[in-house]
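Just one protein chain is left out here, and the rest sit where they should.
== subunit A ==
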């Protein structure tokens, strides 16, 4: 530590010029003489910078890129012209076709998206608290919600960029290789698929941020998040099956209407799982031929023209799924907000 005189040179000059203890109001002005960036923007910028340089993100990026390339390769080698060449929709086919050796990309994403969300968010708050950076940060003149929101928004910006680039790369590559023109409806469907994927990752991100607020140790929150994910991807179906077998009557003795009712009930139960919501929604968005997510009766099918649905109709079918995912994300974020805003910050 050197002579403090150096410190006063310039740094306190404004205060010094008044040559007496400054009144509170005067000091206020000296701090804000020009309009600086908002604290929120500064935190987001820093978070994104940290994120893209971190090993964790590079690993996740490599994982997603590999999955993407593998599933595209499988689908490209298996695409065959359909019955109606004018309704072929090549680019949607690239995303959904598979020969069974590998799940298609959108099915892959239903569990990779969860890993991505959990991986980016599980230590968002508690690692900063453990390292003692959180208390320093919150001792600065920023609002707490700015910090929490930045922790949520920054990874979202990064993954939106990531998926948009992947999607555009696929379209561009497809155009170059096949020379098939892309249709407007395909662009709409692919972009809505990307946004849906971002929403799905956002759900897992906000869940893992919530856990990182709740638990002091990053490992605890990571394990809990992975536990929840495993429960929904593996055990939840088993549990639902068990309940169905135990409580629902044998379908052999039921009327067709009742079977329909019970089938819908089972589907609704399965849709508590966010992975199921995502899989349903992407299936409808990427396969225009899919007309409904539940069973249809013969009466409903009667008179239906076997054409692909329009984009608007597909969106209408998946609207409940979208709302469900959005609601779950909001609930998790609201909970983390509730826990974080009034809690004591200590290192």
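One rule holds in what follows: a contact is a pair of C-beta atoms (placed from the backbone, for glycine too) under 8 Å apart; a residue touches a chain by one contact, two chains touch by 3 or more; residues count from 1.
Basically, contacts and distances are computed from a predicted model.
S.K.: Leaving aside the chains on screen, match the unshown one to its UniProt name from "Alkaline phosphatase", "MrpA C-terminal/MbhD domain-containing protein", "DNA-directed RNA polymerase sigma-70 factor" or "ABC transporter ATP-binding protein".
M.R.: UniProt lists the chain that is not shown as "ABC transporter ATP-binding protein".
S.K.: Check the options A:141, A:179 or A:306 and report the residue that touches the missing chain.
M.R.: Considering the complete complex, A:141 is the one touching the chain left out.
S.K.: Taking the entire complex into account, which one of A:132, A:227, A:249 or A:295 touches the absent chain?
M.R.: A:132
S.K.: What residue numbers in subunit A mark contact with the hidden partner chain?
M.R.: 1-2, 4, 6-12, 15, 21, 24, 27-28, 30-34, 36-37, 39, 42-43, 46, 50, 53-54, 131-133, 135-143, 342, 344-347
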